[in-house]
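What follows is one structure encoded as structure tokens, with my remarks underneath.
Heads up, one of the protein chains got dropped from this complex, but the rest are sitting where they should.
Then we have chain A:
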């Protein structure tokens, strides 16, 4: 696959590598704090709820609801040719929120609708999470 060289690529780091490697295997990993048991997204080295350093990656169930969304009509760089497209903020069942594209007909997209994780393989090195209406 040939990806636009200006496509903004995540730089995998000490926090994010397990998350991105999981996506490559079509698995959505989030973190959970072993002390306060709250879920955490995005990945980090310390729990933002209780400041514990005992945080570990766990598989998310992959389902959630649309908290908000926008239909993008003017985008920049490599995204300009993809408009219009839908980006949502998804509240996962575990209680964390993440941004992703929402796939499927835009007319059907609405706040509160249930969605399920899908995987968008950008190339061999990068898979992005996406969500589809259920």
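Everything that follows uses one rule, which is that a residue touches a chain if its C-beta (ideal position, glycine included) is under 8 Å from a C-beta of that chain, and two chains touch if they have at least 3 such contacts; residues count from 1.
As a convention for this text, contacts and distances are computed from a predicted model.
Student: Given the options "2-oxoglutarate ferredoxin oxidoreductase subunit beta", "Thiolase", "Acetyl-CoA C-acetyltransferase" or "Spermidine/putrescine transport system permease protein", say which is the protein name UniProt records for the missing chain.
Tutor: The correct option from "2-oxoglutarate ferredoxin oxidoreductase subunit beta", "Thiolase", "Acetyl-CoA C-acetyltransferase" or "Spermidine/putrescine transport system permease protein" is "Thiolase", the UniProt name of the unshown chain.
Student: Out of A:29, A:47, A:100 or A:115, point to the residue that touches the absent chain in the complete complex.
Tutor: A:100
Student: Residues of chain A in contact with the chain that isn't shown?
Tutor: Residues in contact with the chain left out: 5-11, 13, 15-16, 19, 41-42, 44, 67-79, 82, 84-85, 87, 89, 97-101, 111-112, 122, 126, 128.
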